[in-house]
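Working notes, structure below.
Omission of a single protein chain aside, the complex is shown with its protein chains in their original locations.
Each chain carries a letter (A, B and C) given by its place in the written order, and its residues are counted from 1.
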Amino acid sequence: MRIFKDSPKFTVGIIIILLLIIIALLEPKVNVYRLNGHSSTEIGLYETSLPPSRDHPFGTDPYGRDVLSLILTGLKYSLLVGFTAGSLATIVAVVLATLAGYKGGSIDAFITTVSNAILVIPSWPIVAIIVLFVDKVNLLYLSLILAFFSWAGSSRQMKPQIASLKERPYVELAKVTGFSDLEIMFKEILPNFLPYIFVGFSYAVTGTMMAETALRLVGLGPADIPSLGQVLNWALYSGALAQGHYFLTLVPIVVLVLVFVSMNLINVGLDEVYNPRLKKITGV
Amino acid sequence: MSRTTENLLELKNVVKIFTRASFELAKERVVYALSDVSFSMDIEPKVLALVGESGSGKTTICKLILGLEEPTSGEILYKGIPVSTWLRNYMKDYRREVQIIFQDPFETFNPFYRVDRVLWTVIQKFGLAKDKNEAESKIEESLEAVGLRPKEILGRYPHQLSGGERQRFMLARVYILRPKLLVADEPVSMLDASLRAVFLDHLKDFKKNGISCLYITHDLNTAYYISDYIMIIYAGKILEKGSVEEVIRNPLHPYTKMLITSIPVPDPTKRWTDKVKIDIAQLQKVSGRETIKGCVFYHRCDYAMDICRDNSPSMKDVEDHEVSCFLY
Amino acid sequence: MRSRLASYAIRRFFLYLLIFFISLTVFFFFLNLVPGDPVTRYVQELEARYGLTTPISEEIIREYKEAFGLDKDLFGRYTSYLKRLIFEFDFGPSFVAFPTPVSELIIDALPWSIGLLGVSIIISWVLGILFGTILGWRRESKVASFSLVLGLILSQIPPYLLALVLVMVFSFALGIFPMGGAYSPLIEQGFNLRYIIDLIYHAFLPAMSLILVYTFGTMISQRALVINILGEDYIKLAEAKGLENNRIIKRYILRNTLLPQTTGLALSLGFIVNGFFLIEWIFNYPGIGRLFMTAIRQMDYNVLMGITVITMFGVLAANFIIELLYPLIDPRIRR
Partner (left out) sequence: MSQILDVQDLKVYFRTILGDAKSLDGVSLRVYEGEILGIAGESGCGKSTLVEGILKLVRPPGYIHSGKVIYNGKNLVELEEEEFRKMRWTDISYIPQGSMNSLNPVIKVEEQMIDGIISHIDISYQEAKEIADQALNSVGLPLDVTQMYSHELSGGMRQRVCIAMSICLKPKIVFADEPVTALDVVMQKLNLQTIGELREKFGITVVMVAHDMAWHAEISDRICIMYAGKIVEIGPTLDIFVSPLHPYSRGLLEAIPSLERRFARSIPGIAPSPLNWPDGCRFHPRCSNIMGVCEEVDPPLLEIEKDRFVACHIYGGG
């Protein structure tokens, strides 16, 4: 893939996010080994609020849980919610963007107005109220709600690209060679559109993860899913801020920011390589 | 152009309106891209040039013929049958017989695939070869016919070819397909002058292989070089039609005269003697006409009369070629 | 020209009214798809949380439901919901601070939020554009690449997470800034210097958690815009004309980034407001954000509804006003 050579930002972004994903996937084995069989959220396993030591690199929290494994579990669930909701949002965004971009006319105007509406209004309070008043919120339901409010950002990114790809002469050449609409969409437009789907996907993932972390930080959402937001919530309510329990609060924040920064680097890298305008300046 | 034999292609009073609809309850702006265009090409293969400035509607005509756009009113007949019927019932045959070459060589190739795919899909889609070897030989033969060396060209990506090579690759595609009618939309305007002639020669030779060509351009010189018949179009209306020698040597319509005198001659001894006068009408951006009333050329015409302002002249036979102007 | 601007404004106004109407409807139906209704849910929560032995009398519950038209069928509830919101601007009483109406609570809290939010956004937008332009103009220097990397990182931190870090380090650990609140009770309120300094002293950290993030976000987008514009032909002609650099930067580069940055601001308002709720909660800042968060914990349905509708209305109104500026910024829109 030429993109790795052309864009250092993209490469750095991909490396970081892959590392985080690998760590999240290894979490069950690592935790089983480190806590010899216990779950990382089990209370009272160790002494409370131990300082960092060899077997507890980040020490333990006021409930006697090993902070490192807590964060590993938290990362796994945060990524899980982020990628589930992100994929749902991206699928909706791709379908609606293709519909609006390819068909144009009043469909385009309608979808654009709705997506601008969703993009403009502050969605977080609405999600918070919904999650508050739903008694049983599982991962899927939460992802659905988050996806509903984040597809708009991605589709707004994608629609102009599809509209411009549709106008390209090679699409008209395909029509004139007897291609059906479906063939054109999948064989002519989609391959050149892949980078923009990924841009939309990373917008959706960062958007949903930020919203989910905010919800959990305040104690809303499924209690049985210990994402990083939940870890921060425990830290907050156990007075970690006052006692200056840095590892319990700073490390989850750093991990989350790593995810957001890496996804953004990927976006910026893709944009620099695939955006014809910027290419003009780099002279290649 | 004799009327008796059945026509290969015929446009009857074609009108095309583009409306700029917008959801925010704004009033729609109506633009007449084409107003009452009629012309025909008979069965016998020829090169017909359609010459007009940018924004004159010539690309719209090309899109209508290829079914990429629908006419607002009027008919487009290929071998007497409306294009819409062809595309509904015999789409494959129509696509086989009516083909196109686009203007921008950098955009007619999908950057994702190697260039060979263009030729392979044509062979697969229309079943032009029984097996792989026949397909390969057909491809190589067509590339050599347009002066490209298969070994150097095949297997490469579009960005690895020059503009000239890519445009000739599209010619090879036409050679394989052997269509009846080829619409060439400004095929050489992006090529260097030194490469244009060889491309235009191919368009001329297509006649020998039974391929008629509708050559769309803004450049009267290249039209004069390769076409047998010529049509001048301005703001969506055809102003003059006829054999190319007739129209160039003895232009009738004021606009055609203006065009011919404005073209610089590559000969220092024949420099312009007259001066062009500017008029305020040209100040505004030239966009499609908003009304259908009156002659399209009224506001720029030196011979404009009152009659020209409100009613538009119809096509009249004068000195064995046709012109639409009240002077005649 | 005047009439065209007026018709543009009216058209945009009706569009925003439509969007506001759609969002209210979407919000309403989302809530009503949820099983059960807010009142019974609130009562269950009270019983669960405080272990009430004697169940709250059916009569009160029924009265509440009638007050909010919760007993009617879906369409009936919808019409009463719209009537109350749009015409009477009445969100009903707050459950917890009964009988004070929600609108009163909001009116007390709103100025704080608007002040903090407004000031932070304007500062970050202006600083972001300034730094972004310099970064785009001087791309080679060491400082430029360093601030770009810093920007790529800082612009991605959610403001509420940065708020956590700031409060932890500067308030709890170093004690330089107050733990929260908007003013210290000791100082006598009123239009005097001490009070104003105290206000700024309290608002500094909450504002910084937004300013740090959004300034760098705007800086990154401004830098990309400037790099694009430097490739334009009118810049080449401006250089050929021998214009001084600051005239080129002011009248040619900055002037052309104004529209995209204004659109960017309008579209990111929703995102900024989203994060703002938590900032007020973390800093215990008496705005509608904190009011919303306490209502979350107390499940005070009317306050939640009221604040959501107000923020929706506020953001849409801000967008409408910003969009009115477009024709003034870019002549091409006046057509």
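The definition used in the following text is that contacts are C-beta pairs under 8 Å (C-beta built on N, C-alpha and C of every residue); 3 or more make two chains touch, one makes a residue touch a chain.
The shown structure was predicted, so the numbers you read here are calculated from the model rather than taken from an experiment.
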Among the options C:45, C:90, C:108 or C:330, which residue touches the chain absent from this view? C:330
Looking at B:9, B:37 or B:220, which residue reaches the missing chain? B:220
Only one of B:265, B:305 or B:327 touches the unshown chain, namely B:265
Missing-chain contact, candidates C:138, C:255 or C:297, resolves to C:255
Chain C residues that touch the omitted chain in the full complex: 230, 232-234, 236-244, 247, 251-252, 255-256, 258-259, 329-332, 335
Tell me which stretches of chain B touch the chain missing from the display. 53-54, 162, 164-165, 192-201, 218, 220-222, 224-225, 248, 258-260, 262-272, 275-276, 278, 280, 282-286
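The definition used in the following text is that only the chains that are shown with their structure count from here on.
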How many angstrom lie between the centres of chain A and chain B, each centre taken as the mean Cα position? 50
Whole-Å distance, chain B centre to chain C centre, using C-alpha means? 55
Got the chain C residues that touch at least 2 other chains? 15
Residues of chain A that touch at least two other chains are 113
What does chain B use to touch chain A in their complex? 21-23, 66, 68, 91-92, 95, 99-100, 102-104, 107-113, 118, 121-122, 125-126
Counting only contacts in the complex, chain A reaches chain B at residues 105-106, 109-110, 112-113, 168-170, 172-179, 188, 191-192
If you look only at chain A, which of its residues touch chain C in the complex? 9, 113-114, 116-126, 128-130, 132-135, 156, 206, 210-211, 213-214, 217-220, 232, 236, 241-242, 244, 246, 249-250, 253, 256-257, 260-261, 264-265, 268, 277-278, 280-281
